[in-house]
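Only one protein chain is missing; all other protein chains are in place.
And now, chain A:
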């Protein structure tokens, strides 16, 4: 009994920290979303929908598209790492793909802002190669820039999880299918993929949540309208000191994320039954 008390005492300080500086403010943000003047109401929400409904759609579309692309790329890279037959190409790919993983979002924003701009290095190279004339260049600093930044940064993380799960699969079914003449693409889709869906989903949901809360990338790549909800929240606070609408927007992004988590839960329940 004494040991149990000791264990609880050792864990409590860390738990208090989470409760005090995360769960309490989270609760305050939910309550704050309903505070209008001196009473409670839905005013902040109607104002949010009035001003920012296009940004809500924009946010969902951008994050969903990015998640989809991250999923596809991580399956492709993980699949090649698992099924690739050229050891040198596999080694190069394994060395190559992780680089962006530990690069902070704020650096990703800066790096891609200078790279993708209308007068950035990408267009400069294309112009020097004669592919484009200076007049034909277009910048990617709009929704495409945000998607590129998210995919660039998050793909290695999901790939790491997916490739790890693929590497720990039982090789015998793969070898058997290979001996029967199945193509590698078919093995990837019909044998490997169904066994790692759980890991893939976890990685994609973590990425989804991360992308929903990143502020630096939308601020640096595309701050003008339409933009992402995170940029709107920062704007409501900094320009208007409007905590009500900011909290309402925060709760809407919470609900959007919860929706995704719910899909995941339903999926895993279905898998178990």
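Going forward, contacts are C-beta pairs under 8 Å (C-beta built on N, C-alpha and C of every residue); 3 or more make two chains touch, one makes a residue touch a chain; residues count from 1.
The rule is simple: contacts and distances are computed from a predicted model.
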Subject >> Omitted chain, identified by the protein name its UniProt record gives, among "(2Fe-2S)-binding protein", "Imidazole glycerol phosphate synthase subunit HisH", "ABC-type spermidine/putrescine transport system permease subunit II" or "Cytochrome c oxidase subunit 3 family protein" >> reply: "ABC-type spermidine/putrescine transport system permease subunit II"
Original post:
Thinking of the whole complex, not just what is shown, which of A:28, A:176, A:189 or A:265 touches the missing chain?
Top reply: A:28
Original post:
Quick one: which of A:72, A:121, A:176 or A:263 touches the chain that's been left out?
Top reply: A:121
Subject >> Touch with the omitted chain, as defined above, among A:51, A:65, A:101 or A:182 >> reply: A:101
Subject >> Positions on chain A where the hidden chain makes contact >> reply: 3-4, 6-8, 10-11, 13-15, 17-18, 21-23, 25-26, 28-29, 32, 86, 89, 92-93, 96-107, 109-115, 118-125, 127-128, 134, 137, 152, 206, 209, 212-216, 219-220, 230, 233-234, 237, 243, 246-247, 249-251, 253-254, 257, 261
